[in-house]
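Got a structure for you, questions after.
Every protein chain except one is present and positioned as in the full complex.
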Amino acid sequence: MVTKLMKKEWNEYLKTGKFYILLFVFIFFAILSPITAKFMPEFIKSLSQEITITVPPPTWRDSFVQFSKNLNQIVFIVIVLVFLGSVAEEKNHGTASLVAAKGIDRRKWVFSKFLFQILFSLAMLTIAFFLCFYYAKLLFPETQFYLAFSSTVLFAVYLFFILTLTIFSSSIGNSMLQSAGIFFAIFIILNILNIIPQVNPYNPMTLPSIENQWIASKVAWGNTIKPIISTVLLSLILIFSGAAYFHKQEL
Amino acid sequence: MLAIKTEGLSKYFNNKKAVEDLNLQVPEGVIFGYLGPNGAGKTTTIRLLLSLAKPTKGRAYILGENISKSRNYLKKIGFLPEVPSFYNFFTAKEFLNFISDISGMVKPNKKIEEMLQLVELNKEKKRIGTYSRGMKQRLGIAQAILSDPPLLILDEPTSALDPEGRKETLDLIASFKGQKTVFFSTHILGDVEKICDMVGIIKEGRLVLNDSIENLKKSHSKRTLFIEVDKPKKLMETLQYLNWVEEMSPVNKNGIILQVKDLQFAQKSLPEILSKENILLNKWELKEPTLEDIFLEVVHNGN
Partner (left out) sequence: MEFIVKYWAYLLPVLIIQVVFQIIALVDLARRPREEIRGLSKPLWVVIIIIFEILGPVIYFIFGKKYDAGDKN
C-alpha cells in the first residue's frame, strides 16, 4: 500500500511542478556555491577599484561554507514550503477524506508521504553534493572529499528532522497557513532553547553550527553522537505523533 | 442482516446537536432514501458512518461490524461526498487508476473503461481541475462504484446534475436494487419516490421516520379525504368540535379537505353527521397523498 501511495505522490510532484522546484533549486545552488566562493572576493574587488580592500584568498572550504549556507537558508525555505501542504492541503481540499473513506490506513498514508519526501530530498541532496563537489574540485583542486561528504551527511540528519517537523505540522494543521504557524512556532522555540547551554547538545538546531565547525576545522563524529541521537529520537516522536493525531482527526 | 444499524448515534458540535439519538435501520439490498431539509444532519450522519467524524454518543454497525472497532469495513463501501473533490492534476482515467490501485483491484483497465463510459467521461482528456461540478459528480459516482462494493453511501448524488444526468444517475441507482444496498441523502422528494424502497426522514438531527415506502403510504396517506357537499360552511361548523378531525380546509366552492385521525372511524361517522344535519353529499374521495405530503407533514408536525 505504501508504495502505491508513493507512486501517487511521485505523479503529483511531476504534474504539479514540485519536482522541478526541488530539482532546479538543489542543482542551481550546488553549482553556484563553489563559484561564489571562488569568484566573490575577486568580484568585490573589481567593483571597488578606488578603495583597496584586502580580501583573503578563497579556499576550497569556502565552497562548502557557501553550500551549507545555501542549504540552510534558501533551500530550507523552499523544501518547507513545498512539503508543508502535503497533508494539510489535502484536508483542506477534501481529498484526504476521500482517501480515508476508502479504508486506507491514515497512518500509512502519512508515512508514505514522509517516506516519499525524505527519499526524494535525499536523492536531490546527493545529486547536489556531487555537483558541488565536482565544481569545487575543478576550482580548488585540493578539495577534500571526506570533510565535504561528512558535513553533507550531517546536513542530511538535520534535513530528516526538518522533514518530520514539516509532516507533523502538516498533519496537525488544517490548512497550509495553520501548518506554517505550527512549524515556525516550534522552529523558533527550538532556536531560542538553543541559547541554553544545558539543552544545546540535545537540540537538533545545533547541527548546522556543528556542520560549520567541521567545515572550518575538521570532522569530529565523536562529539556529535549526542545531538544526532536526540535528533533522530525527536524526529521519530514527531512523525509518530503526527500520524497518530491525523488518524484520530475528524476530516 | 442490516447493512446499516445505528444505536443512539449522536454528534454534537459544541452545543449544536447535529445528530441526536439516531436509530437507523437499513436492511441489505434496499435503496434507502435519507431525506431531510437543509442542515438536518444528513451529511453529519454520513460522516459518522464513514468514521470521518467521531460520534459524541452511540454506536453504529455496518454490514455487521462495529465501526468503532476497526476501519476495515470502509473497504466495502463506495462513497460519494456531497461536494466531491479529487486530485485536480489527474485526468479522470488517471484518477480511477489511482483508486483501483489503492482498492487493490487486479486488472482494472477494462472496468475503468466501462465506468468512464457509464458516466460519459471516456472522451474527456483534460485534467479534473477543469471539470464542471456536474462532471465531478459523475466522476464521483464512477469512483464510488468502481471496485463494486456491496454498500453505497451517496451524499446528494444528483444535486449538481442536469435533468438528463439526474435521470441517468437515478436509473443507475435503481439498477442496483437487490444487488447492493444504497443509502443516499437528498432533499429531492421526487428522487426518493421514484427509486427508493425505504425512506428515513431526519429533522433537526432527529430521525422522525424510518420505514418502507409501502408502509408509509398505508399509514400516513389514507387519512386525507376530499368531500364536496351543498352546505360546506354548515358542515365545517359541525366538524370543528369533533376530536377525530385533525385539520380541515375549504377548497373551491363546495369542497373540503379533511385530515382525520382514523379513516375507518371517519368513514362510518361522516354519513351519520351528514344525514343528521341534512347535508347533501356530492363527492367523496380518498386522497392518495404524495410523499411530499407525508414529508411536509412529518417535518412540520414531528411524527
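Here are a few things to note about the model shown:
Just so it is clear, A and B label the chains in written order, and each chain counts residues from 1 on its own.
Simple rule for what comes next: contacts are C-beta pairs under 8 Å (C-beta built on N, C-alpha and C of every residue); 3 or more make two chains touch, one makes a residue touch a chain.
Since the model is a prediction, treat every value here as computed from it, not as a measurement.
Touch with the chain that is not drawn comes from one residue among A:Lys4, A:Lys69, A:His93 or A:Arg107, which is A:His93.
The chain not displayed touches subunit A at residues 16-18, 20-21, 24-25, 27-28, 31-32, 35, 38-39, 42-43, 46, 74, 78, 81-82, 89, 92-93, 135, 139.
Criterion: only the chains that are shown with their structure count from here on.
Remark: subunit A and subunit B have CA centroids separated by 52 Å (rounded to whole angstrom). Those residues of subunit B lying in contact with subunit A across their complex are 47, 50-54, 71-75, 77, 79, 81, 83-87, 89-90, 94, 98-99, 101-103, 143. If you check the complex, the residues on subunit A that touch subunit B are 1, 4-5, 7-8, 11-12, 15-16, 93-95, 97-105, 248, 250-251.
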